[in-house]
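Omission of a single protein chain aside, the complex is shown with its protein chains in their original locations.
Letters are used for the chains, namely A and B, taken in the order the chains are written, and counting of residues starts over at 1 for each.
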């Protein structure tokens, strides 16, 4: 089965589960992911101090509905978990329409859609519905039921560490706290799983760490528990909204010229696509935490549509139809290409730097001269020889030359078979 | 009465006065300004050495005219002081048309307008007239009279120093040497007066120095007499041609990336207007002197139409109709906004830099999550927290974020009420 089909099927499996920043929905989700990759599941107790925060109470939900005056259920959490204001406290009572309306959330400008709303840090209850349904509500007494529980429990997250030859780490993070929303962020979760599976089969130079965490509080919790190892992180990516049919959007790390920023822009460009590159903004996903000034990690965010800018964002329209296998495939390819750069970049030294070396006698040059064009292979060889003075990595050379990284890597590999190139050791 | 009406009325009052680089017209002008603000008036004697220059002889003018062969006055200084070549030496004689023409200045391409011409440093006499009038002159004997006087006297300028909490100075300079020209530069003079009046009512952090000086020799004289205090000047602006209906033009200081340059560009942009920003040029107004290489002060020049680029420039068309109250108002607003940045900028430190702090528990965050858009207030708070690492001032953050400076300032003020932000002391 193709990678993209597997990714899509995983998303389909995860889609119906109700998730939040804590609770059994997260556990169920992670246990499904563990069928694919050897995740370690962490439980962090309610009340644990994590920097300026405390791990919140665990929230679980069994059922939630509104019954109309006539007694029929007009809103049913079991049909669509977006109907419930996420983290609602329990309630069971009869309310007038006016009273009910104080607890209803709709999208007047997208009247067919149910919004996704949360109230993690303020104890409230509420329901979300389409504005059309809201408008059709008649006077009378409504019965509301939210069979939820807020209790001392724990926050759950998944972590996969793939040890490579070196301690240098690459962090791949995706949030798992959204209920039935496909692009945001089952797409990120499922592509990360597939990406991890591929890396697990490889002999790696870098160590790779995958996090499947609830947004904000999850990354803050992980950062608090791993502060001493953050200095190992050389590259990082948050994956979100990577399944819709838009081209790639890349939000740079706070450093804005970190190597990961250059890599992602380069590998997308190498595909012949033009990334929509955004400067860092202190709003968005968990890159906000990784890039907080106390850490300032080189972590960017790879998206297709930019969060908040597509009409389906955080609505019931972000469903299984909104994401495309072809898009998931492309995202995985970008990640594999980025991994090829991260794993394969290096700095080399031209051992014959005075004039061009005689490539012909080493069979690296075509025999007949004078033609109009040069092969890309030969150009890559010339670029590597010209730029390998110890100051430029292969990534630098690929960017400078406009040639694909892989061509530059191949040229370096060919030259490493000769006496012309060697690995550069700074010391 | 609105600020702009007051500014316009001051211009109307000053317009008829004949001014030059010295003489009673300057004194009369400054004494009118002193009705508005507590100006100190300086008199610097003729012959005083000021760097490479000497203060010139003082020039005064009582009357000037040309009588046609028939005896009628065809040019009369008292009707329009532009008719006289400014700083003309006295003359009273009869001349042929040919001889007269050697002393006439016209604008052949703007045949209705009288040009403004000067001869400060070469003792000559002359008249300016419309080219149409010039063309209509008939043969015959003309009588010319210039009842002027060049004598040992003094150069006069006005200065207002507003002491703030700190010694750091802001210099606001406008030239007062032009006769009946409204935009160049009664607009600059009168807006400066209004700006100073506003600052006088405030409790200021910086000290503000306003100069009302004759162009070139005035600023050179002031620089020569104040050389030891120039190192206190942290920001400076020359105001000229700020009353016409064109958008803003800003000429950067010689440093080109001085903070004043960034401030003026930012406050104009924050208004939703696009400034026409020019790099420094060693020609123009007194910024030429402040930015000479021996001083290189951070002084830019704020204009609406760029000097020399509008057809009314230095002609009788630069009259009271050419300037607009609305434009004067906008210029004053830009200056007030710039003052808000100069007075209100600062560098702060996020005290909880690891991850985002919990804004909800400090009532700095909306309670319901998941919406498409973030409020500008919240974005400003996130930007301040993210960038306040000691390396970025609020101005830097405002520019980086694209948010108005005032929003960033407000966010910092809100955060300073909490344990999240404190003033950054470099040492």
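Some points to look at:
One rule holds for everything that comes next: a contact is a pair of C-beta atoms (placed from the backbone, for glycine too) under 8 Å apart; a residue touches a chain by one contact, two chains touch by 3 or more.
All of these numbers come straight from a predicted model, not from anything done at the bench.
Residue-wise, the contact with the chain that is not shown comes from B:53, picked out of B:15, B:36 or B:53.
Residue B:219 is the one among B:106, B:194, B:219 or B:350 that touches the chain missing from this view. The chain omitted from view is touched by exactly one of B:127, B:248 or B:313, namely B:313.
By the touch rule set out above, chain B reaches the unshown chain at residues 50-53, 85-86, 105, 115-122, 124, 126, 216, 219-220, 223-224, 227, 254, 282-283, 288-289, 291-296, 308, 313-314.
Of the residues in chain A, those that touch the hidden partner chain are 350, 352-358, 360-361, 365, 367-374, 379, 382-383, 385-389.
What we mean here is this: only the chains that are shown with their structure count from here on.
Computed centre separation for the pair chain A/chain B is 53 angstrom, with centres defined by C-alpha atoms.
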